[in-house]
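Every protein chain except one is present and positioned as in the full complex.
Now for chain A:
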Amino acid sequence: MAFKWFHKEKTKDYPDFWLAYLDAFNTKKKESVESTRFVAFDTETTGFDRKKDRVLSIGAVAFVGKSIEVNKSFEIYVEQDIFKGETVKIHGLMKKGSEEKITELEAIKAFLLYIKDAILVAHHASFDRNMVNEMLLRHGLDKLKNEFIDTGVLFNKSKHVIYKESLQEHYSLDDLCKELNVPKIDRHTASGDALITAFVFLKILSRLDKRKHLEWGYLLSR
């Protein structure tokens, strides 16, 4: 039984919703960029420490092609014991705010059901990914299985070769809005930022060389 150790991993008692989530990846085959479902998302958190800080809100929009359906957007607020006053001024989420809140486990369930096997798009994606992954690990689950595209990284790649040397290391979402002429509506709410990220992503795609760069090898490489 050479694969016994491997097998053991699989038999760990995962809840049904996680198994359903994993299942979507088994049947997955690569489709063309135009017919792939993307989910742009953003999290609002109590801070930047992935171990100590917590997710307060997740916003996301899904799109195939260039259309985003408003009624299929995703917006949840999470009940947390950890709370820091100093970040309230950024996201405006109070401990006893008026938003309807759900538990972290419910939030995970809803989020996984929403994203399925979509390609996730986020600005400074590694931060959001880490925050969500920590949340999953806390509840005995595994890390996200989805592919990620970071709009900051993609933007750098899309710039013309003669400006490569003058590129910034980090572009804030505000920088990109300015650069790409994206209207800043509802900046600093999770779903507002998710929508802005989706626009930024679509605008970068439109600027890429359609002959060479609209394929997975280019989009998913870092």
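Basically, contacts are C-beta pairs under 8 Å (C-beta built on N, C-alpha and C of every residue); 3 or more make two chains touch, one makes a residue touch a chain; residues count from 1.
Simple rule for what comes next: contacts and distances are computed from a predicted model.
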| item | value |
| --- | --- |
| Record-based protein name (UniProt) of the chain missing from this complex, from "Calcineurin-like phosphoesterase", "High-affinity branched-chain amino acid ABC transporter permease LivM", "CBS domain-containing protein" or "Spermidine/putrescine import ATP-binding protein PotA" | "CBS domain-containing protein" |
| Option touching the unshown chain, where A:D53, A:E75, A:E104 or A:D142 are the choices | A:E75 |
| Option from A:V61, A:V121 or A:L144 whose C-beta touches the chain left out | A:V61 |
| Interface with the undisplayed chain - residues on chain A | 59, 61, 66-71, 73, 75-77, 99-100, 160, 162-163, 166, 181, 183, 185-186, 189, 191-192, 195, 199, 202-203, 206-207, 210-212 |
